[in-house]
Each structure stands twice: as C-alpha cells, then as structure tokens.
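With one protein chain removed, the remaining protein chains of the complex are shown where they sit.
For clarity, chains are labelled A, B and C in written order, and residue numbers in each chain start from 1.
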Amino acid sequence: MDVLYFAWVRERIGLPKERVETSAATVRELVDELRAREARYEAAFADLSALRVAVDQDLADFDAPLAGVRELAFFPPMTGG
Amino acid sequence: MDVLYFAWVRERIGLPKERVETSAATVRELVDELRAREARYEAAFADLSALRVAVDQDLADFDAPLAGVRELAFFPPMTGG
Amino acid sequence: MRIVVQEAPFDFAAEAQGFSRGLSGMGAVVTFSGLVRDDDGRLAAMEIEHYPGMTEKAIRAIAEEAQARWSLGDLLVIHRHGLLAPGETIMMVATAARHRAEAFEAAEFLMDYLKSRAPFWKKELTADGAEWVAAKDEDEAALDRW
Partner (left out) sequence: MRIVVQEAPFDFAAEAQGFSRGLSGMGAVVTFSGLVRDDDGRLAAMEIEHYPGMTEKAIRAIAEEAQARWSLGDLLVIHRHGLLAPGETIMMVATAARHRAEAFEAAEFLMDYLKSRAPFWKKELTADGAEWVAAKDEDEAALDRW
C-alpha cells in the first residue's frame, strides 16, 4: 500500500511517500510496526493524539482496518482556510 | 417644529413634511392632537405599535418630551439592508 | 471606516478590492451584498426611500458600535436609495479583522442593525401596483443576539 506523509510528519520521516508491505490489520498496528523499524518513525509517531490519518483519502481513526486499502496518509491536524 | 413622514405614513398623510406649532409636551400628546385634527392623520396614526418615531434624527419612544425638539419624524418599522 | 449613502449604482467588485487593498495585518475579510430579489418574476422594480440626514447618522452610530465591539482593521457600508431593478445590488458591507470569527460577527451585526435601525423603507413595484415591504418579526428578533 502507498503511505503518504505531510507537513512535519513528512519532514521527520524524511520522505513524502513510500510503498509499505505489511500484514498489519489496522492503522494502529502498522504504526507500531513502523515505530519499531527506525528512529525517524518513532519521532514522527511518538504522540498519536497529535496526528491524523486518512484511509483512501477519507479521514479515519487509528483503529481503521487496512484490508483492501490502497492509500494511507499521516499528517498533523489541518490548518486550512 | 418640523414634522416629517416617511413610507406609508407619508402616503396616508399626503405630504412628506410640515411645520407644526404645538404645546404638546410629548410625542404622544402631539399624535393625539393630529389625530383629532383630520381623518388622514387618524388613518396614519391609528395603530402606534406599527409606527416608529425619531426625535431630532434619533429613534425615540412616544413618551419622549418635545421641549426644544426641532425635527420629529414618523415612519413604519425600517426595512433596510 | 467609510460610509456611503447614494442613489447611483456602485461597483461591488471594485469596492471590495479597494477595501482589501487598504488593509494591513488583517487575516480575514467578509463582505455581504444585498440584491433586489424577484421571487415570482412579477417584480418590476424596488423603490427605496430613506431619511436624508438621519440615515448617515444612524449608519455611523451602528458602524461605531461595531468598531467598539470588535477589533476591526476597517469597515465599509454602502447603501443605495431610489429605484432599483431586480438583480441590482442594493447595498454592501465589508469588514476586516485578524481572525474570521470577528469579521463574520461584525458583518452580521452591521446587517442586523442596518436592516431594522437604519431609516430605509422598501417598496415593491409590480404590474399590479405598489406595496411597502413589511418589517419581519425575525429581523427585530435578530437584534437580541447582540
């Protein structure tokens, strides 16, 4: 699945997009996998309350299932307008 | 004192402005004088709850005193904007 | 602060642009414009009567109250009188503030007060005759919000 990062999440992880193969069942499980992988993910995902997640371009929560998902995105709370 | 009429008050009384000499102490007393004077005033002032009054170009109520007043105006509730 | 009462049409776009250009340090601009509405295709024109002298005074008092309540970068009120065709712009307000809530609230305050406290009276002219527009209870009630 494609995983996208925006704003300071992108900056901490160091790239805007990557291809991730996972057997994680939910967003939260994938986050745990990534955090265990490298310090930059740990830095980005340290405080999930400061993060938002979109599943296939719709806002979702961290318990959302990953089955069939093509695009996942992590970013801080939005500041549009 | 100058007495001005606007909108349907003007139409019922038949003129936009007139000079009125009165010894009425309040707006309400003047209204009573005018109503007693002619049917067109009676028609205009029949329902005071449907009227507004301005004393020297400030909204006022019918108990406002007339001493020193130069300009009085009667009109229906405003419909600006 | 700029307040204009006039019979002639005005250019909403140019006014809005001029208003925005004069600002400094503001993050939010709200405009409202009121148009002559023809609900059933029968309206030939709208005639707006006003009280010269009191009109300017009343609008200025409303605008000063808005400035006292909110921290505004600027505000503009333009209101026409006379004969207007359906679709024509009757009036506009513009407000500028640092944040959106202030700009919106000030614009709504101005509109609520202009509606019921500025001496304008609207008359609708149709093929069947002329009729004064009645003030609505809800417009008077809108003032309770402030």
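General remarks:
The rule is short, and it goes like this: contacts are C-beta pairs under 8 Å (C-beta built on N, C-alpha and C of every residue); 3 or more make two chains touch, one makes a residue touch a chain.
As the structure is a prediction and not an experimental result, all values here were calculated from the model.
Taking every chain of the complex into account, the absent chain touches A, C. Set against the missing chain, the residues C:35, C:61, C:83 or C:125 yield one that touches it, C:35.
For the options A:4, A:20 or A:48, the residue in contact with the chain missing from this view is A:4.
Even with one chain removed from view, chain C keeps its contact list with that chain: residues 12-14, 16-17, 20, 23-39, 87, 89, 98, 100-101, 103-104, 107-108, 111, 115, 142. Mapped onto chain A, the interface with the missing chain covers residues 4, 6-8, 10, 54, 57-59, 73, 75-81.
The rule is simple: only the chains that are shown with their structure count from here on.
Inter-chain spacing, taken between the CA centroids of chain B and chain C, is 26 Å.
Remark: chain A and chain C have CA centroids separated by 48 Å (rounded to whole angstrom).
Rounded to whole angstrom units, the spacing between the C-alpha centres of chain A and chain B is 71. Within chain A, no positions touching two or more other chains are listed.
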